[in-house]
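Left out: one protein chain. Kept in place: all the others.
For subunit A:
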Amino acid sequence: MKLITHNMLSSNIIKGVKNGYPLGIQATDVQVNEVDFNPDFVARIIPKLQWPILCQAAESIGHLGDLPKELISDFESNEEFLKKAHHILMEIEVKEGNLVCPETGRKFPISNGILNMLLNEDEV
């Protein structure tokens, strides 16, 4: 599971959970894969993301690197910045671990890179 995906997931699908965002990350296996850099996509997706949440998620698994915690104003034309963002969004892969609901502590396991968000009947 990549951090771009983490950025848009919550546990508010569980009955009774109001916000459920962001989900905590407990990672036991994190891999870094090379993914083709697509500057147009990264520039377009950044404004639609929660930047502070992305930085927080990257930091929690020790991969923030030198990514600025504040979104810079000219990010669209700053290739250096877009490359760093691309790396964090697309190239860091949580292979094994859990995502954790901030309100209930409910864990969503990640196994072989696949996140399990399936709810039990009593959680719906």
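In this text, a residue touches a chain if its C-beta (ideal position, glycine included) is under 8 Å from a C-beta of that chain, and two chains touch if they have at least 3 such contacts; residues count from 1.
Assume contacts and distances are computed from a predicted model.
For the chain that is left out, the UniProt protein name among "Vacuolar protein sorting-associated protein 8 homolog", "Exosome complex component RRP40", "Transmembrane protein 203" or "Methyltransferase-like protein 5" is "Methyltransferase-like protein 5". Which of A:Asn12, A:Gln26, A:Gln56 or A:Asn78 touches the hidden chain is settled by the complete complex: it is A:Asn12.
One chain of the complex is left out; on subunit A, the residues touching it are 1-2, 4-5, 8-10, 12-13, 20-21, 33-36, 38, 40-42, 44-45, 48, 89-90, 112-119, 124.
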